[in-house]
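Can you read through this structure? Questions will come right after.
So, chain A:
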Amino acid sequence: MTRYAHARRRIFPFCALALVLAGMPPAAAAPTATLTIFAAGTLAAPFRAIDDAFMREHPEVKIEAQFGGSVKMVKQVTELHRQADVVAVADYSVIPKYFFGRNGGKAYSDWYAGFATNAVTFVYTPRSRFADRIGAKNWYQLLSQPGVEIGRSNPDTDPSGYQTVQMLSLAERYYREPGLAERILANAPKTNMRDTETELIAALQSGQIDYLAIYRSDARQHKFRYLELPPQIDLGDAKYSGFYSQGVAHTANGTLTGKPIVYAVTIPFDAPQREWAVKYVQFLLGPKGRAVIEAKGFGAPARAMASDAAKMPAELRSMVVPWPKSP
Partner candidate 1 sequence: MTAHRLAVERLSLRVGAFALSGITFTVAAGEVLVILGPSGAGKTLLLETIAGFNRPDGGRISIDGEDVTAAPPEARRIGFMVQDYALFPHLTVAQNVAFGRRFGAASADAGTVEALLERLGVKHLADREPKHLSGGEKQRVALARALAASSRLLLFDEPLAALDAHSRGQLRRDLKDFLRRASVPAVYVTHDQSEALALADTIAVMREGSLAQVGTPSAIFNTPADAAVAEFVGVETVIEGKVVAVADGVARIDVGGRFVHAAGILTPCVGASVLACIRPEDVALAASPQSRSSVRNQFPARVIATEPAGPLFKITLDCGFPLVAYVSKQSYLELDLANRGEAVASVKATAVHLIAR
Partner candidate 2 sequence: MSAGIIAAPRAAQPPRGLALAFAFAAALLLVFIVLPLANLYASQSGAALARVAAMAEVRSAIGLSLAAALATTACAALLAIPLAYLLARSAFPGKPVVEAIVDLPLAVPHTVVGIALLFVFGRTGIVGAPLEQWTGIKFWGTAAGIVVAMLYVSVPYAVNAARVGLEGVDDRLEKVARTLGAGRWAVFFRITLPLASRGILTGLALTFARSVSEFGAVIVLTYYPMTAPVKIYDLFLQSGLGDSSAMAALFLAITLSLFIASRYLFRERREPGPTPAR
């Protein structure tokens, strides 16, 4: 036999063996279950950390998480009929609106729990206009100056978009400056809008826009400079929800009134891995989960707020308190 033929005889089975070995999963604790999570884009940072911690504690589970606009994530379930084990949104009201089967549509879930809070703010860079002198006292005057470019997300498709508009209408009342919202929004025309505000971070960094309306958690995570807005208008404190309700945003989906920003989670009826989903939410609402959430810049109340504790899985009921009624 020629040398070539000899080599071929040896190499071929070796390659085959190598391929087989490469394809084999590691022998120790192969995951047997896959947990599918759809979550709002702004929850990406805390959820990734929580997912890693959860998978370390439970190696039998593999978590596949997808992040995007809250409405887009929810529509993956309602329109594209994808199956999710856990769904988390940036605006708690998105869950009842799309999942509870109102207006005769199909019902995907019947409860939600608010586990984190956030506030609306503006971030900026040293290059931004007025960066040297902007502060809590004068921000609204400087931002309404012509020539300032402000970016925000689309109120028709993204909660932070309409929350920003609500915040501006609250600012108008708070500072008693009629027309303030309109002037500021004039600096944030359609060309400065995107589907989610995180898509505008590149624009901020390139200097295309001076200020970007974004969540405080994102500001802290990306270590951007941000404005400290009065808690009465920044939708960050549930005790002001009465005042918040005076803020409005007119969107393609209707007129939306202001509510505190509360992140909510639910487990859809048809979750393929129901037991694991419950364990995950337990982790999320528990001390370890809350620690991560705070570390990522969000507010984490001691007890999550439930829309209807009775409808929740039994294991979770003790971890929640009823939703505070708006005064």
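As a selection rule, all candidates are chains of the complex that A comes from, given by their letters.
By our rule, a residue touches a chain if its C-beta (ideal position, glycine included) is under 8 Å from a C-beta of that chain, and two chains touch if they have at least 3 such contacts; residues count from 1.
Because the structure is predicted, anything quoted here is derived from the model rather than measured.
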item	value
Touch-positive candidate for chain A in this complex, from 1 or 2	2
Residues on chain A engaged by candidate 2 in the complex (per definition of touch)	69, 71-72, 75, 78-80, 127, 149, 156-157, 189-195, 199, 202-203, 206-208, 252-253
